[in-house]
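The structure's right below; bear with me while I get my questions together.
A single protein chain has been removed from this complex, and every other one stays in its place.
Coming up: chain A.
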């Protein structure tokens, strides 16, 4: 009997961690005190820890491969798992503030790696506050895609600055995205959808994708179907609001 089977937090039939043992508060305050380690700079991110098959040891010379997709507020990690097989050569990371949820995603990925040898080696997760530490993880122009799926709405006006899409934070996202890189947002809260769209529309370094471009992009349909939150909204027959924008060079 393997250790995993003896562990009640893992399902006997699938070998995957059971979500109910990782239940967490619905919302967490992005302003609250942080106790997790933060890399001093993107050069300090230990890739061998996240992607051991791609980076067998930490002192190995840089293979040049870098993380290109970031799922911000990744929740239980559904999107990463779908993207992993769709873009098997691309390194991706989920960023999540809640520690229990991050632990769950970590276990989920490890279990998938065990049950599917050779697969899911390109995805990982970190516990961090993306609103403060994005520049510590990614260099200028490093990312080609950023995802913000069903972010917390923070309805009250005075809490709008806690929203993960805001005019100021878009400056940082524009910095870590390469020119041509794409930012994907979706929500079931109409007011938040309008807000995210308006922030992106008014930013000089983002431009909306056309309907044809959206249709041609294989990622588009994952936005509402791949994540746990998206599936919940779908089950309840809820409407979703999408804003997908491309990073462009500023016209100065």
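As a convention for this text, a contact is a pair of C-beta atoms (placed from the backbone, for glycine too) under 8 Å apart; a residue touches a chain by one contact, two chains touch by 3 or more; residues count from 1.
Quick note on the criterion: contacts and distances are computed from a predicted model.
S.K.: For the complex's missing chain, which UniProt name, "UBC core domain-containing protein", "DNA primase large subunit", "tRNA (guanine-N(7)-)-methyltransferase non-catalytic subunit" or "Ragulator complex protein lamtor2"?
M.R.: "tRNA (guanine-N(7)-)-methyltransferase non-catalytic subunit"
S.K.: Hey, which of A:50, A:108, A:145 or A:203 is the one touching the hidden chain?
M.R.: Considering all chains, including the one not shown, the answer is A:203.
S.K.: Per the definition of touch given earlier, which of A:55, A:175 or A:241 contacts the omitted chain?
M.R.: A:175
S.K.: Among A:135, A:180 or A:238, which one touches the chain that has been omitted from the display?
M.R.: In the complete complex, the chain left out is touched by residue A:135.
S.K.: Pick out the residues on chain A that sit against the missing chain.
M.R.: 20-21, 23-25, 29-35, 40-42, 98, 100, 131-132, 135-136, 140, 167-172, 174-175, 203-205, 250, 252
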